[in-house]
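I'd like to ask some things about the structure below.
A selection of the complex's chains, in situ.
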Amino acid sequence: MVEAPTHLLERVLQQRVTLVLKDSRQLTGKLLGLDEHMNLVLDDADETTADVSRHLGRVVLRGSNVVTLHAPQGAPSKPA
Amino acid sequence: MVEAPTHLLERVLQQRVTLVLKDSRQLTGKLLGLDEHMNLVLDDADETTADVSRHLGRVVLRGSNVVTLHAPQGAPSKPA
Amino acid sequence: MVEAPTHLLERVLQQRVTLVLKDSRQLTGKLLGLDEHMNLVLDDADETTADVSRHLGRVVLRGSNVVTLHAPQGAPSKPA
Amino acid sequence: MVEAPTHLLERVLQQRVTLVLKDSRQLTGKLLGLDEHMNLVLDDADETTADVSRHLGRVVLRGSNVVTLHAPQGAPSKPA
């Protein structure tokens, strides 16, 4: 019943996720891809800082900047 | 009688734990999984900063952001 | 349908991209090259900080300073 | 007569130690375990910041956050 971090990431592919970054920016977008460094590709991404929000579109994000990732709509249950 | 850090982490799986992060956010949730980089998966997680608290649900956290992890309800005793 | 971060980067070669750096400078330029550390070469690059903007021309950027890269005009569709 | 850092750590197992962390928090607790990354397990730990103190119980600490460790009651003499 243990959930490996990379498995959860793969299960939320094609879903909208929210990332909190080390510089405290927040990015929300559809998770299109990832690699073993936790570099991520988001589609239709929006960036939110303390003050403002802007649309970025497709984004590549270096994994070393990520603090947390969560799927606001809930992650799907594990396939049986 | 030495307790390895990874063994303690495995023994608190499925329990609620509290993490203090480098950006001084605090996360509390049920520990669902981990890997060798101390990347963690929390379920039903709540985030607390100096000011506010919000519900995040299922969260993947990069291990490099963790300062400390503790189990508020106490870690279970070591199995004999 | 998974999009690897490095594949997206290769597909936006020769296009204008915008980089947000850790020191919160922003660079926009035509992506001429990259390597496996995500070191990048931009041509005809402009730098924008909170206050001012200046033209830098051809720039080499160390990958460790990159937070995000996006292609304002939209990334091309994946080749079939 | 040279004292290796890891040997000193092993000799203070089961004793109360005080850690100063990079974020300048201070933790005091009984050292239950450690690994080669200097990840540590403390029992019955108390955290002190500039302002306040709180009880954390059993704690896992990532070694990369440690600045110094000392044993207030004095480390035991080296076994002959």
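Observations
By written order: A, B, C and D. Residues from 1 in each chain.
The working rule: contacts are C-beta pairs under 8 Å (C-beta built on N, C-alpha and C of every residue); 3 or more make two chains touch, one makes a residue touch a chain.
This one's a predicted model, so the numbers in the text were calculated from it and none came from an experiment.
Copy number for the full complex in this structure file, with 4 chains shown: 7.
The rule is short, and it goes like this: only the chains that are shown with their structure count from here on.
Chain geometry summary: the mean Cα position of chain A and that of chain D are 35 Å apart.
Put simply, the C-alpha centre of chain A and that of chain C have 19 angstrom between them. Shown for chain A are the residues that touch two or more other chains, namely 64.
Partner chain B is touched in their complex by these residues of chain A: 1-9, 20, 22, 24, 38, 63-64, 66-72, 74-75. Put simply, chain B touches chain A in their complex at residues 13-14, 21, 23, 25, 27, 32-35, 39-41, 45, 47, 56-62, 64-65.
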